[in-house]
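Every protein chain except one is present and positioned as in the full complex.
This part shows chain A:
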């Protein structure tokens, strides 16, 4: 029982990091109809920035600066590379973001080198115990951070002028324009928000075993998450992210006991299996809706 609970908690912890990444994808998609495959590179860039800044600035200031810088970087990429492509088929823009991802990772890799860099997070691998259940500190930090970010995000979308403008644009771009909303501001803002959240996720991913040139792959966990949740739903991104984290963790904990014949690394594949099952039952994801046709 305690094993189950701590496995679940681990899953919710990593899952909330996936949720942050998935939210980035969904926010950009909703505003611009582009799937931004450069998210992994942005995540990596954020983490690497922290690893350089943590010495002089200390962890928390370093994270704040890196989040702001990554947000600016994402905004700059949108302005310079993606914006001129508006009007081109969505498929082509998606490919361009893959190009951005590869190029940016190449640059960032130069700053990683062959060593493993550390972000110096105050939450190590040490565990705390509640009622016999042990949880790593960093998993608690992940969950709390994600909760705070998600709360702020929802308040932003619900009450702020720009947040409302983003929702309006997501729903009907021409009508938003007719109300004087600057759609280019909305595009830029959505990239900036997604970039900032990717940086936060990067810090947590790196707080496990440090930064090497491979950690960007973790960002791809957001893909089954958004497909499980539905590409257009913020709630879906959160539920999808947590689901992926929990499934992975449970499979990692129990699969060797119950189904050893699946091989030793099945937990890595398991989110995709869940994704396939969800797609078979609900083709638009758990929270997705078939596009409403306006007449």
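One rule holds for everything that comes next: a residue touches a chain if its C-beta (ideal position, glycine included) is under 8 Å from a C-beta of that chain, and two chains touch if they have at least 3 such contacts; residues count from 1.
Note that contacts and distances are computed from a predicted model.
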item	value
UniProt protein name of the chain not shown, from "ABC transporter ATP-binding protein", "Sarcosine oxidase subunit beta", "Peptidase M48-like protein" or "Protocatechuate 3,4-dioxygenase alpha chain"	"ABC transporter ATP-binding protein"
Given A:80, A:106, A:151 or A:179, the one touching the chain that is not displayed	A:179
Missing-partner contacts on chain A, residue numbers	87, 161, 164-165, 167-168, 171-182, 292, 294-295
